[in-house]
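The complex is shown incomplete by one protein chain, all other protein chains being positioned as in the whole.
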Amino acid sequence: MDFKLSEEEEKRRKEFFEGCKELSKEKPKDFIDGIEAEYEKANQPYITRCRKEFAKRGWLRLGWPPEYGGVGSHMDRVFFGEARGYYVLPGVDIFGIEMLAPTLLAMGNKEVKDRYLPGIGDGDTLWCELYSEPNAGSDLAAVTATAIRKGDEYVINGQKTWTTNAHNADWGFGLFRTDPQGRKRRNISFLLMDMKAPGITINPLEYLNRMHMYNEVFFDDVHVPADQIIGEENQGWAVSQALVNFERSNVLAVSAVGRLLETLVEYCNETKVGGKPLAQDPFIRNKVAEMAVEIEASRTLAYYIADQQNRNQLAALFESSAAKVFIGDIYERLGALGTDILGSYGQVSASRWARQRGVWESMYQAAFVLTISMGTNEIQKNIIAWYGLNMPRPLSPVSVEKALATAQAAK
Amino acid sequence: MDFKLSEEEEKRRKEFFEGCKELSKEKPKDFIDGIEAEYEKANQPYITRCRKEFAKRGWLRLGWPPEYGGVGSHMDRVFFGEARGYYVLPGVDIFGIEMLAPTLLAMGNKEVKDRYLPGIGDGDTLWCELYSEPNAGSDLAAVTATAIRKGDEYVINGQKTWTTNAHNADWGFGLFRTDPQGRKRRNISFLLMDMKAPGITINPLEYLNRMHMYNEVFFDDVHVPADQIIGEENQGWAVSQALVNFERSNVLAVSAVGRLLETLVEYCNETKVGGKPLAQDPFIRNKVAEMAVEIEASRTLAYYIADQQNRNQLAALFESSAAKVFIGDIYERLGALGTDILGSYGQVSASRWARQRGVWESMYQAAFVLTISMGTNEIQKNIIAWYGLNMPRPLSPVSVEKALATAQAAK
Amino acid sequence: MDTSFTEEQTMLRKSTADFLVEKYPEAKVREIEESDTGHDLEIWRGMAELGWMGLVIPEEYEGMGMTFQDLSIVLEEMGRNIAPGPFFCTVLEGAYPILDAGSEEQKKEFLPKIANGELIFTLALLEADDIHDASGIAVRAVPKGDDFVINGIKLFVEQAINADYMIVVTRTREGASPEDGITLFIVDAKAPGVHCEVIPTIGMEKLCEASFKDVAVPKKNILGELDKGLPIVRKVMERAAIAKASESLGAMDGIVPMTNDYLKDRVQYDEPLAQFQALQHIMADMFISLTTSKYLVYKAVWMESEGLPCAKEVAMAKSYVNQNYKELSRWMIRLYGGNGTHREFKPGLYYRRAKAASIAFGDTGFQREKIARAIGLVS
Partner (left out) sequence: MDTSFTEEQTMLRKSTADFLVEKYPEAKVREIEESDTGHDLEIWRGMAELGWMGLVIPEEYEGMGMTFQDLSIVLEEMGRNIAPGPFFCTVLEGAYPILDAGSEEQKKEFLPKIANGELIFTLALLEADDIHDASGIAVRAVPKGDDFVINGIKLFVEQAINADYMIVVTRTREGASPEDGITLFIVDAKAPGVHCEVIPTIGMEKLCEASFKDVAVPKKNILGELDKGLPIVRKVMERAAIAKASESLGAMDGIVPMTNDYLKDRVQYDEPLAQFQALQHIMADMFISLTTSKYLVYKAVWMESEGLPCAKEVAMAKSYVNQNYKELSRWMIRLYGGNGTHREFKPGLYYRRAKAASIAFGDTGFQREKIARAIGLVS
C-alpha cells in the first residue's frame, strides 16, 4: 500500500491547484465560500468566468476519449475536484460534466455524442437534472411525469421539483414515464430537452438561506424530438443507473471543508476574548482538532476511493456511500462548530457586522446540501446495510399485499 | 405546576436520607459504588445488614396495604429509592420488593399473599426472576421451558438464563409454558418455586467485570406444587404484564449517578496535573457540566413520573421509557467520562494503584446494566414509536408468512 | 408537588394558542419576518387586549398580576408558533427590570403603558466584543449637569428600531473591578443622537446596532442605583434565559408531533415514511430529547416564579434546551428531506430560530461554565 503520487501526478495536481489559485484571486468581494456557491445569482458572472477558463484548459473534458477532445485521467478529475474544492471555486456544471457526459459516453449513439458533448466540454451548455418529483424524492422510480410518443416527438406533461440550477440551465435530461400504466422501474425513458422549449415553466424554490438553487419545473404539452432519447424507450431506468464513470470520491466537498476549517483556525488565532486568543481555549482546541481528524479521515478515504475506482470503476461502492454520509455529517457539524465559536456573531448574515464574511451563518443553513441531496444519509445507510453488509431488506406492506393478491388469485 | 414537596414529604424524605446515610457509614472498605453492587459476593454480609435494617424500619413494605404491615405511599418508595441511590446502598431485592410483591397484591389470592408477602417484607426471602431464556431475551414471549401439570404438581424442564441473583435467591418466580404446543403469549403460566428444589442447577455467568450477577438455571423434572401458580393456568403472560404498581421513575439510578458525578467533581478538584487542578481545564469543565445537566434532567423527569404515577398508576408510561433510555445512556457515558478524566488510572481495577477505589473502571464495565437489562434501549424506542407516537409496527416476515398461508388455505 | 398544570393554566394555554394560530399563520410569520420592522401593529394591539404585555405586571400598575409561570405558558405557545415581534423584549427586558429595580415613579410612569401596549421596551447590553459580563461594558455615560451623556455602540439590541425606550447598560466609573460602575438608564429610543439599524441575522428577529452619540439622559432615568446596576442586569439575563428556554421548549413541543405527522403522511416506496424503523428510532430519540427537556425547564420556571435562587437550574435548562432545540429542528429538516430545506416550509423557520435562541442570553458554553462553578468545580 503506497500513498505516494507519481511525479507526473504531482505535477498535474500542482497545475490544477495553481490554475484554481489564480482564478480564486478574481473572486468577487461578496462571494461567500461554500459548496453551494455554484448557484448564487450574484455569482453568475464569476461562475461563467471560471467555467470558460476551465474549458480553455480542457478541464471540462477530463477522462473523455481523444475523439471528443478528452485529456487526462480519472485521477486528474480527482485532482481538479480537490483544487476547486480547496479554493471553493464554482464553474463546473456537475449535471453536464459529472452526470450526463459519462452517460452519453457510455450509452449514447454517435449522433447524440456529437450533438451534445462539445457544448459540455466547451462550457457553452449548462444542464439540469429532471429527476425528482413531489412524490418521488428518495423513491425516484415513482416518477409520474409522462412523455407520450406521438409521431416523431414525445409530448411531455407533469412536474419535476428540487431541480437544481434549472433557472440557469440551457438543457435538461431526465426520467419520464413513457407508458403511464407502467409501474416503478419499467416504462421510464431517459430524455434530453431544450429548457427554453414552449410549455416549460420554471418556478424558483428558495433554499433555507434564501439561495436560489432549486426550482419547480412544470411541463405542459412540451414537444421533444424523438431522437433526443438516450437508450431505448422504456429503458430509461437502466440508463440513469449506468453512471459507472461518476467520480465518487467526494473529494471536492472534502477539500472545501478542509479549507473552511483552515479559515476557522485563522479566526481562532486572530480573535481575542478577554485578551486571550480563542485558539488557547482547550475546549476549542479539542473540538477543532476533532474536526480536523474527521476531515483528514475523509480525505484519505477519498483518495482510496479515487485510486480504487481508477483501477476498477465498480470498486469501493459501499465505501463511497460511507464517505458521502460521513462528509455530509461533517458539513453539518462544521457549520455548527463554526457558528458556536463565533458566539453572537455566529448568527450574523453577510453584512458589515458579519465575521469571516458571514460564511459560517451561511454554512449553518446550507448544512443539508450533502446530507439530503443525491440520496439522503438514511438511503445511503440502507445501501450499506442491504448491499454492503448483505442484511435482509425489511418487508414493504405493498410487496406483501401483492404477494397476498397473487396467492389469492391462484385460487 | 408545583415542584414543592409538602412538609410531611420533606420530613419523610429526610428520614430516608438519614437512615441511609447512617447505614452507608458501615460500608466495607472495598465496597465499590455502583448500581450493580447488589450482587457482588464480597458485599453479601453488608447487603444483609442493610436489608435487615430496612425491614426493621418497614421500608420493604412501602405502599403495601395495612393488613400486610404496609406503611407509606408511592412517593415514599421514590424517596427511599433516591436515598438508597444517593448513598449507593444495596439491600433491596428488586425482584421481591418491586416486582413480585405488587404482582401478588394485584393478582394473588389471599393464601399466596399470606404465604409469601411476610418473607419479602421482613427481608427474609430473596427472590429471582425466571424469565429470560437463551432464545427469549427481548422477545420474552418465546419462552420454551415447560411446566406440565401432573396431578397436584407441575413438572418443570428447560433452561432459564441471565437470571440475576439466582445464586442468592431462596425462591424464584417465572414464566413457563404449560402447553408446549402453545405459541407466544398463550399457554404460559406464572409459577413460584423454591430454588433449593431437587432438579434445579444454577451455573454462574460472569459479567464483563467479573461480577457474579447473572446465572443460568437448568430444570430437570423439578416438581412444583400446583398451588404455587399465580393467576389461572395459561394466563401467565397477563400476570407478568400486570406490574402496574412498579415504580418506574428510575430515581434510584438517577440518584446514584448524581452521587457518582459528585465524587468525580471532588476528584477533579483534588487532582493536580502540572500543578493545576484538573477542574480548571475548560474541556473538563464543559464535559462535567454537560453531564450534570443531563443528570438533573433525569432527576426532574423522575420526579414528574413519580408524581404522575402517584396520581394514576398508568400515567407517564412513555415518559418512563424515555427516562430509562436516557439514564442508561448517561450511565454508559459517565463511565466513559470518568475513566477518560482519570487518564492511565482510568484502566486500573480496584487495587492499591486505583484512584477513587477503582469505581470508574468498574462502572465502565458495568455500563450496560441499564441499557440492556429490563428491555434494551432499542426495545424502549420501539415502545415509544409504536405506542407513544402511534407509528405503524413494521411487518414481520413470520406474520406475513402466516397471512399467506391463511390465504392459500382458503383456496 | 403537583407536576400538572392548573386548570387556569391549561385554559391560558388554549386561549393563547387560539389567538396565535389565528393571528400568526405561517404565512403571516414569514411576512412579519421579511418586513423591515418585524413588528405587526394589529397583532400587537390584539395581544394588548388580551393583556399579555401586562400579564406579570401587578394590578396596581394596570397589569394582570399573574406569575412568571403563567407567562412561560404564553411564551411556550409563542415559541410553538414562532411568533415574531417585540413581546419578549418588552416584557422580559423592559417590564421586569422596572419591576425589579424601578423607583415608584418609574413604575407608575412606564408599567401601565407597557401593560396596555403603548410602549415597546428593549435592553441594550452587548457590545462589539460580545462578552456577556461586566467586563464587556465599555459604553460610557458621563455626568453633565442634570443629565448623563451616553456615547458608544451597542449590538444585538432586539427590536431597537421599534422600541420607544431602551434600557441601556453603561459604564459610569472605571473601578478596580469591572463589576463596579455599571449603571442602567431608561433611554428614549427616539432621542437625538440615538441611531438604530437592523443587523441581518439567521433568526431575523431585528437584532439591531444601536449607536449613541452624545445622548443626554436625565438622572431620574437611572434604573436602580448609580454604579450598582450589575445585579439588575444579571437578574434580567437569568430571567430572560429561562424565558427563552420556555419559548424554545414550546417550539420543540411543536416539532415532535409535526414531524411525526409528516412521516405518517409522506409516502415513499409505497409506504408512509413512518413505517421505517430507522426513522421510528429517530422519532423516539426526538421524543426523549423533548421529554427530558420539559421538566428541567418547568422546574427552573417554577423556581424563578417562586423567587427561589435558581441560577444553576436556569443555566442547566437553558444550556440543555439550546442544544436540543437546535438538534430537533435539524432532525425535522432531515426527516422532511428536500421539503425540509425550503425556506417556505416550517422546519427551516424552527431551524433558524433555534440557532438564534441558543445564542440569546447565554450560549451553551457560557451556561456550562456557570454550571461548572455551581456544581463546585474549582476555578
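Should a chain be cited, it is by its letter among A, B and C, assigned in written order, with residues numbered from 1 in that chain.
Note that contacts are C-beta pairs under 8 Å (C-beta built on N, C-alpha and C of every residue); 3 or more make two chains touch, one makes a residue touch a chain.
Keep in mind that this is a model prediction, so the values were computed, not measured.
Taking the whole complex into account, name the chains on display that the unshown chain touches.
A, B, C
Given that one chain is not shown, which residue among A:V71, A:V155 or A:V265 touches it?
A:V265
Pick out which of B:Q44, B:N109 or B:Q347 touches the chain that's been left out of the picture.
Of the candidates B:Q44, B:N109 or B:Q347, B:Q347 is in touch with the missing chain.
Take the complete complex as the reference. Which residues in subunit A touch the chain that isn't displayed?
These residues of subunit A touch the chain that is not shown: 1-6, 9, 261, 265, 268-269, 277, 279-280, 282, 284-286, 288-290, 292-294, 296-298, 300-301, 303-304, 307-308, 311, 318-319, 322-323, 325-326, 378, 380-382, 384-386, 388-392, 394.
Please give every residue of subunit C in contact with the chain that is not shown.
Its contact residues with the unshown chain are 276-278, 280-281.
Residue by residue, what part of subunit B touches the chain that was omitted?
So the residues of subunit B touching the missing chain come out as 132, 135, 137-139, 142, 161-162, 205-210, 214, 273-274, 283, 332, 336, 339-340, 343-351, 353, 361, 364-365, 367-368, 371-373, 376-378, 381-382, 394, 396-398.
Heads up, the rule we're going with is that only the chains that are shown with their structure count from here on.
Among the residues of subunit A, which are close enough to touch at least two other chains?
In subunit A, 283, 394, 396-397 touch at least two other chains.
At least two other chains touched by the same residue of subunit C: list those residues.
275-277, 365
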